[in-house]
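Every protein chain except one is present and positioned as in the full complex.
We call the chains A, B and C, going by the order they appear; numbering starts again at 1 in every chain.
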Amino acid sequence: MENERKLTIARAMAEAMAQEMRLDPTVFVMGEDIAELGGVFGNTRGLLDEFGKERVRDTPISETGFIGAAVGAAQDGMRPVVELMFVDFFGVCFDAIYNLMAKNTYFSGGNFKVPMVLMTSTGGGYSDAGQHSQCLYGSFAHLPGMKVVSPSNAYDAKGLMTAALRDDNPVIYMFHKGLQGMGWLGTEAGANVHVPEESYEIEIGKAAIARQGSDVTIVSIAMGVHNALKAASVLEADGISAEVVDLRSLVPLDRETVRASVGKTGRLIVVDEDYHSYGVSGEIIATVCETGVSGLKAPPRRIAYPDVPIPFARVMEQHCLPNPDKIVAAAREMCRVAVPA
Amino acid sequence: MENERKLTIARAMAEAMAQEMRLDPTVFVMGEDIAELGGVFGNTRGLLDEFGKERVRDTPISETGFIGAAVGAAQDGMRPVVELMFVDFFGVCFDAIYNLMAKNTYFSGGNFKVPMVLMTSTGGGYSDAGQHSQCLYGSFAHLPGMKVVSPSNAYDAKGLMTAALRDDNPVIYMFHKGLQGMGWLGTEAGANVHVPEESYEIEIGKAAIARQGSDVTIVSIAMGVHNALKAASVLEADGISAEVVDLRSLVPLDRETVRASVGKTGRLIVVDEDYHSYGVSGEIIATVCETGVSGLKAPPRRIAYPDVPIPFARVMEQHCLPNPDKIVAAAREMCRVAVPA
Amino acid sequence: MQPTKAELGWMYRTMVISRRFENAIEKIYMEGKSPVFNMADGPIPGEMHLSDGQEPVAVGVCAHLKPEDIVTATHRPHHQAIAKGVDLKKMAAEIFGKASGLSGGRGGHMHLFDADVNFACSGIIAQGMGPAAGGALSRKLQGKPGVAVSFIGEGAANQGAFHETMNLAALWKLPMICVIEDNAWGISVAKSAATSVQKNHVRAASYGIPGHYISDNDPWKIYEVAGEAIERARAGEGPTLIEIETYRLAGHFMGDAEGYRPEGEKDDLFARDPIPAMRQRLLDEATFNAADLDQMESEAQSGVDEAIQFARESADPAPEDALTAVFA
Partner (left out) sequence: MQPTKAELGWMYRTMVISRRFENAIEKIYMEGKSPVFNMADGPIPGEMHLSDGQEPVAVGVCAHLKPEDIVTATHRPHHQAIAKGVDLKKMAAEIFGKASGLSGGRGGHMHLFDADVNFACSGIIAQGMGPAAGGALSRKLQGKPGVAVSFIGEGAANQGAFHETMNLAALWKLPMICVIEDNAWGISVAKSAATSVQKNHVRAASYGIPGHYISDNDPWKIYEVAGEAIERARAGEGPTLIEIETYRLAGHFMGDAEGYRPEGEKDDLFARDPIPAMRQRLLDEATFNAADLDQMESEAQSGVDEAIQFARESADPAPEDALTAVFA
């Protein structure tokens, strides 16, 4: 591709922030190690140099304090971007997130706006054990008042960040460590794609068809999309045509795109790196089934993280994670069944 | 009924605690206003008088501190019962709950046990607004390592509490304010039932068939069970026979009972006072659909709290809450449909 | 720093408005709730935390604040809202859950939000602190004037958010003041049963900032100490922690039987009711004469009556409006 400009998600995020910060003086960034270090996951690199210490602020390890502060600043006309370094840390500050950030617009009948972005890293696969490897998509998406997005590639990462920064509502921006493009975490090559230099938005709440297909729909988000795409390639050789839906946003959830795809294929597999029960996978299956089950050619399936804390040992963690093989196996089983199960 | 001994859930809970405290010196109770006041919701009344200040301790408003302390005490051979006054407050202390209490057994490979009960009030309906009316069933049930129960009546309340106190694992015990039997909160009369004086356990993880039926299965928990039972009575007059499943426990989830019931009726309605998306209702629908959709006579339905913060004004809150009318309407629609939708 | 006569007049009148407002609310709250007291019933359902007796804190602090300044309040916010200048009619309507309320009935008494005077609440203990610090930071970043005051109870000073926010505010020298209303109780738990120090102002040492304790619920003293702290904050010298001894004349919330109070405590508190005490001192010092004060009181009462009437007469929200205003 001519003029190709492949970026990592980390760089795409930083670029979107920098572009908005140039345009809008109310945008500023706060979090642990986001200034001098540029973020543990690289997504604020370069911002300190360009925008200085006032607008790019390292914080104490006081998530309740500084996320609460972001809410207050947002209500006062600023557009803060705060980083919760690992999503796993939400337990120390969730009141500020779900009871203040997410609800103050409603509590004020819309008189206060809370335009802020909370960016946070998700995901495992590199043996960081049970307090540093979770996705917790469902934990955030379940509670009203906040939008929740997660990109699978750098193009979406930039566009979603720009849209989040311009949104008058709080947006949880979840970036998967395994897609971040930080070598030390390994990285999914498919996440590094061409990113236009100029600013653009990806509409929050619109899923993407990452791959067209006709036999089975695989719905996922972030890392799961890459697993699904890999599975789809393998399935192609079997003569099974898989459509891959990249949700990109959990709130709002693009139920129409999911239903339309399953309406076409008649089969649904949800791939979710978050815990199995009471989360994303159940919601997607319910979304499809509650509008009709007669078109389904097989019962829907989910490949999710089992309901166990995330183990450290590589063999154990890899056993639990969704992967292309598991998806391929499920799709083969489902497509072998000719009549509804 | 001869020798009937109707108790409120509040009294049933207190009785179970008192009986275990007599038997087991390691059981003790901590929380805000649980000693002198007997708990804002009455469930620790009488304990201070019988067991004294060491074993029945009021705490500062420091949920992270005292729930964390309960974890440490449980690991050291005690069986703490802690109260989180309203489940809505979980945001200030969820790390202690989901990252310590729920995971330390796993992190230690089973060498540390964390036998503790975290009891917490849920539910609205009395205009306590968005930070004091939530259920958050899904938020707790989604995360691994803790059992989650919620009784719909005093008999179950006592048996589940006794079982929780004897369990070697952390148990989240959610009691619905509208069932608690505190007059000042109003109360569902159906929750006050006969409770035997002697100690007994209700197995955690077993649902109950609260009412037998053949046309439609209504699955719920806590307050939702009463709404379902009321709807079932109305439906009976229509000639629609509703089976009501009281889950009683969300973790472990008795998927077999749910599936067996829907297998029999062919129709499923989930009633959930928690938020609609990414929660209990989706999980129950997925549980049924993933094992087979061909037996379904209609698409499964859910009557859940919409994805909005809980409003204060009575008319608004009541508009959002599940109620018998909504269930009846859904059941009628589903049962009118003769062939799969 | 001493209050001017005009300020004293404003302080007294505002205290009276607050008290009369609460008296009215208290009465209406009980409508429909007898013979059986059920919170869900009546024109004002839900929890009701009155602030009778705590008015000096609100007026002594807010006397120094302009509409542009920020206040975050708690589950017990009426006196603070009134002193900060929140529209009394819309506030009353909100407490009644009416469409004309501050937020159309979505928030209710624990969630009073008025963007016009930068007033916000949280019903979760100590969780107004972060937003106050953030408001203060916003002013610093924007180079706009304004301080932020976070009111909390003495029980809240044992919550993590207190510590994290005080450290942040001190570290960044934010124009913020934390005002602790020490009413001796957190629901049924006495301060001494919850707090490892006798007075919370000593906790200022943890942040290298000034800390003050004011005893006796004294409006003059509160005015003075708060004024100095706010001046300091406006001058860019950073936050201050102030703890004020005040009196909770009512129960924690309405319906509270208050069995935990020691014998005689309530009588003792009523004897020290700050409103008659302030009236007396204003007369003793001849700041105002009885006629002046009577007039203030009757003006206060009319304002309250109007607000209550407005609330009563306003329409309920449309039920389905519950689904709106989740997002901006």
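In the analysis below, a contact is a pair of C-beta atoms (placed from the backbone, for glycine too) under 8 Å apart; a residue touches a chain by one contact, two chains touch by 3 or more.
In this text, all values refer to a predicted model and were calculated from it rather than measured experimentally.
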{"item": "Which displayed chains the hidden chain touches across the whole complex", "value": "A, B, C"}
{"item": "Omitted-chain contact residue, chosen from B:Ser62, B:Ser152 or B:Asn192", "value": "B:Ser62"}
{"item": "Residue among B:Gly123, B:Gly145, B:Gly224 or B:Gly282 touching the omitted chain", "value": "B:Gly145"}
{"item": "Sole contact to the chain not displayed, among A:Val40, A:Ala74, A:Val114 or A:Cys135", "value": "A:Val40"}
{"item": "Touching residues on subunit A - with respect to the absent chain", "value": "32-33, 36-37, 40, 58-62, 64-65, 88-89, 91-92, 125-132, 183-186, 306-309, 311-320"}
{"item": "Absent chain, residues of subunit C that touch it", "value": "158-164, 166-167, 170-171, 193-197, 202-203, 205-209"}
{"item": "Positions on subunit B contacted by the hidden chain, ascending", "value": "26, 28, 54-55, 59-60, 62-78, 80, 92, 95-96, 99-100, 104-115, 144-145, 147, 168-169"}
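In this text, only the chains that are shown with their structure count from here on.
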{"item": "Chain whose Cα centroid lies nearest the overall Cα centroid", "value": "B"}
{"item": "Between subunit A and subunit C, centroid-to-centroid distance (C-alpha), Å", "value": "41"}
{"item": "Contacts with two or more other chains, residues of subunit B listed in rising order", "value": "64, 88-89, 91-92, 129-131, 307-309, 311"}
{"item": "Residue list for subunit C, restricted to those that touch at least two other chains", "value": "101, 104, 106-107, 111, 122, 124, 127, 160-161, 326"}
